[in-house]
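Below you will find the structure I want to go over with you.
What you see is part of a larger complex, with each chain still in position.
A, B and C are the chain letters, set down in written order, and residue numbers restart from 1 in every chain.
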Amino acid sequence: MGAEEHTWSPELEAFHEEIERYYLGPLWAVIQGVITKEPATDAVPYLWKWSVIRERVLRSGELVTPERGGERRVIYLENPGLKAKGIPMAATRTLYAGIQLLLPGEVAPSHRHIQGAIRFILEGEKAYTTVEGEKVYMEKGDFILTPPWTWHDHGHEGTEPMMWMDGLDVPLLDRLKVSFFEPYPEDRHPVKYPPNYSALRYAGGMMRPVGARRGEGGYPSSLILYTWEQTQRALDRLSELEADPCDGYALEYINPNNGESADARIGSWIQKLAPGMHTQAHRHVSSAVYHVKEGRGYTVINGERFDWEAGDFFVVPPWAWHEHVNTGETEAYLFSINDRPVMEKLGLEREEAHPTGWQDVVRVFEPLR
Amino acid sequence: MGAEEHTWSPELEAFHEEIERYYLGPLWAVIQGVITKEPATDAVPYLWKWSVIRERVLRSGELVTPERGGERRVIYLENPGLKAKGIPMAATRTLYAGIQLLLPGEVAPSHRHIQGAIRFILEGEKAYTTVEGEKVYMEKGDFILTPPWTWHDHGHEGTEPMMWMDGLDVPLLDRLKVSFFEPYPEDRHPVKYPPNYSALRYAGGMMRPVGARRGEGGYPSSLILYTWEQTQRALDRLSELEADPCDGYALEYINPNNGESADARIGSWIQKLAPGMHTQAHRHVSSAVYHVKEGRGYTVINGERFDWEAGDFFVVPPWAWHEHVNTGETEAYLFSINDRPVMEKLGLEREEAHPTGWQDVVRVFEPLR
Amino acid sequence: MGAEEHTWSPELEAFHEEIERYYLGPLWAVIQGVITKEPATDAVPYLWKWSVIRERVLRSGELVTPERGGERRVIYLENPGLKAKGIPMAATRTLYAGIQLLLPGEVAPSHRHIQGAIRFILEGEKAYTTVEGEKVYMEKGDFILTPPWTWHDHGHEGTEPMMWMDGLDVPLLDRLKVSFFEPYPEDRHPVKYPPNYSALRYAGGMMRPVGARRGEGGYPSSLILYTWEQTQRALDRLSELEADPCDGYALEYINPNNGESADARIGSWIQKLAPGMHTQAHRHVSSAVYHVKEGRGYTVINGERFDWEAGDFFVVPPWAWHEHVNTGETEAYLFSINDRPVMEKLGLEREEAHPTGWQDVVRVFEPLR
């Protein structure tokens, strides 16, 4: 609440110390640090250069191999603010983002966990993910779901290194300490469906195979592959209309069976910014991790300018003002994950437009290179 | 309940007559006709030839004009069983289907009604429907929604007669006597959006423009145009998989915002039957009106064979066994509307597979020509 | 739509006749009678005197016995407007209301049907209803549910005639022709639970036995007995507050598991009118059948005054203005059933306050005696 510091009488100090020994605490002394007037986030805005990440991801291919027990070959983003607090594997307090590498011929063995996962494909071809018996081939720009507690393994039938972004709600579940994990007894879970089964069933988007009403096809979302081809088409058509003032041409991947987010806890968005587009600033309780699929520009976050180009990743913390600018001559595409579904399910989301539309840039962020 | 006829003692007959004068009725005497063991539908299976309909629809173009007050130029299907009972405008007890004609330059003036409407486009081009300010151009095979109580008018900028199928829940609302209707003070409702606005916003199908969460775009379903192009693609991809035993390659048009049927009360399906395909028989409480978009074949309904070809319409009544056969050398496409959303919302839907898989054909229906 | 009569040219008349032979109809000629500006209900307001009903119900005890096959000993209310149209067993187009008599020692054999049923107990004691193995004893003023497709039988362990009101959605399901009925192979379904099981589990109202989350207790609503004792208490406490202008002190029986109406399709209300209370007039699409539990007064329906006293039944048709007056010196209690849940689920409900607050009384209804 109020930010001012209290000083306590010696008598009260003594009382505080006395009750503390009984694992009791004085609300009046600590409430201001916990029930704050506005979100007192400790995640900081940050940006990672793709050149930095990519080099190390490729190098990890020489040093480690995917193993039983979940040890995928992934390098993940650590939010400096949260790292300083000892919060592990966290891009924000709820979201994890990593870059996974799979080499030709490798297998990342089958397992399942209560954490949900999304994939956004960065480089390579002919690798696949198998989710509960559905083998899904991954192509650049595809968006792929691994719903919570579904068996999944990855394999690679191609000849070049394959890289993709993993997005999970690991930090959220670690905040709550509610993880469950189970390795599959064999490397590969049996394949039950034709390749890309669910994408074939839902190719029309707003049309559902009638068997789905009878529970056929069976994942929480029924649909686990959203191809870049259809994403591109969706963005192109949307771009014939006026852009959203704060979000540009922005689409949310949804679950066709209930209209909610594709993953029940992780929101996933794709945004297109036309050349020269400068969106208005806003802020919201939900936080996000962005990946620059294509293009060049910058994002102003709480007055600090974060320049980005294709491949870069950056974080927008909770309740941070942010606006995007495309400075390039071509479209910019931003893929992002967020915790909006969690905030909405728990009744915690809020959104606010910037009072003057745009922020003043008071700092320029210098990324590590 | 039991089908047997009761005879009553003279004393009881007299009692029945006595209470009837007080607008009281003896349950024991009538219950068997009303609380029946199975649906005692009075709608009959029936088929209308497109050649018969088309000729008369075109002829109506010479005789009547669209007018204020809802008098569209439409010829509708009358179920002979329901017509015999004096139930008006009914293909089944819940569904209305008509064929509307709009001539070049004509306008069907704006109005709104609590009855929902879907359109499936049969012939022509460059006509449009305007729904609450969104102008939607109609092309063959497109599926278009007019949600309940939305202002809508039709216009025609082309040079050839335009024909489409109208599907409404007029009979359902007439069973309940709950109609509301209002003419717009002018012929045309103002256009507020770019042409095909919602189709541009939802072109990706399982991707939603983020503004829709904030209520932008505004219809009950947000999306009112489902183009044949995307329907065709959805069916093609679905056809790479195994067909549904009873329904072939069948898709339901859905509302991307909640995963429910596109219109909240009228279900709409498109089915593709590969050459030679013969589906298994089943029956369900929900009833349907079919339109043969393309192809040639027959449907067996309660043991009677209904041969069909492109353009024909036919009715599958509630709880009637039915199976479809494509006898042609090309794909057959069946569009249909049904009352399944109503039955499901009211907890009344049931479905049953035929005990032997297929019916014996005991009759062949002779359509009027 | 417009009420004006059309006249058609001889040529058009001939065309109408010609297409009619093909079971085709001209929309322009019939639309005004079907898509009406406002609900064109054919149910009429009506009132039945309890003295008339009771005498005949008791007389039926001498003439008929409950039998296998659903033939309960019930005398039901026939809306004169609907009777004139040949619509059977209908108080309104959706609602059935009857008065059932069970004599000491009798059994009304077990059966189930897709129609939902509610009971409101009028006279007698020590009779019971068994619903899916739960035996519920009936006392005056109790409200009891028989959810759709649950086995139920009635028995009588007392010494005096037992009478109760039955409310079912028979006419709604008959409009749709979707009935299912099944007799149980024996007279009585086995009892699985202690007497009044669900009422013991839910005695706190806004408190749920935790096992219910795991599906224990099993009906659609989990709760099937709402005692008059708790109803009375609820009304008494509510009466310490201001009354609702149109409904007085009015409570809806709800399903504690989802906050919806106790029966999923039949709404049930209890209303208390303080002495002298005169509610404001309103109208709504949903219709209702009222039973006067206690008191004396009148209801004005579409300008006609219907005087009532304890035991009487009356009907408020769809979209009819209505207001209630308690002319007695004690509280009046009105129990009623309505089709509001159906109208709401189908998106058809509307409500309107009377422009001047109260109607002019232009007629007085003379009930048959």
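Before moving on, here are some points about what is shown:
The rule is simple: a residue touches a chain if its C-beta (ideal position, glycine included) is under 8 Å from a C-beta of that chain, and two chains touch if they have at least 3 such contacts.
Keep in mind it's a predicted model, so treat the numbers as computed, not measured.
Here 3 identical chains are displayed in place, and the whole complex they belong to in this file is assembled from 4 copies in total.
Note that only the chains that are shown with their structure count from here on.
With chains as nodes and touching pairs as edges, the resulting graph is an open line. If you average the Cα atoms of subunit A and of subunit C, the two centres end up 53 Å apart.
Inter-chain spacing, taken between the CA centroids of subunit A and subunit B, is 43 Å. Between subunit B and subunit C, the centres computed from C-alpha atoms are 31 Å apart. Listed in rising order, the residues of subunit C touching subunit B in the complex are 1-2, 11-12, 15, 18-28, 30-43, 46, 48, 52-53, 56, 59-60, 63-64, 67, 69-80, 83, 88-89, 93-94, 98, 113-115, 148, 170, 172-183, 264-265, 285, 318-319, 342-343, 345-348, 350, 368. Against subunit B, the residues of subunit A that register as touching in their complex are 194, 197, 199-211, 213, 223, 226, 230-231, 233-238, 240-241, 244, 247, 250-259, 262, 269-270.
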